[in-house]
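With one protein chain withheld, the remaining protein chains of the complex are depicted in position.
Right, chain A next:
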């Protein structure tokens, strides 16, 4: 079983679930490109996973990639950061890695509390959603690149 879906013809496949690389792509972090990549990813993922996991994965990656698009450069005139995205379907969920050559990710992002709805916040939701919907998230910076890797579980422990 790969990320919640049985293979269509189990007899024809190895019974041990092998990770399947769903998508690996490099692209500029621009809102329109991010949208195209997410649409491509959901088309690929549909074959390998449940609707619920698909929805959570698309949301997490949208938040992460749009964050790079919006904050990855100090000056908006500079060329967009180049992102490398890899998504692998596993029996227990989706393993994702994202790297980009944008600016340093502020550490506060990684421990984002939920915004207080009483204050009518318009932003600050992105990293909270990423933290809530992922497991085993790691971040490091090496050379001029940010690296983020995490799993989106098939069966979330927190309400999702």
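Following the convention adopted for this analysis, a contact is a pair of C-beta atoms (placed from the backbone, for glycine too) under 8 Å apart; a residue touches a chain by one contact, two chains touch by 3 or more; residues count from 1.
Quick note on the criterion: contacts and distances are computed from a predicted model.
Taken from the listed names "Transporter", "Cell division transport system permease protein", "Anti-sigma factor antagonist" or "NUDIX hydrolase", the protein name that UniProt assigns to the chain not shown is "Anti-sigma factor antagonist". When the full complex is taken into account, the listed residue touching the unshown chain is A:126, out of A:81, A:126 or A:153. Across A:3, A:45 or A:69, the single residue that touches the chain missing here is A:69. Annotation for chain A: contacts to the undisplayed chain at residues 31-32, 34-35, 38, 51, 55-56, 58-59, 62-63, 66, 69-70, 114-115, 117-118, 120-123, 125-126, 128-129, 132-133, 159-160.
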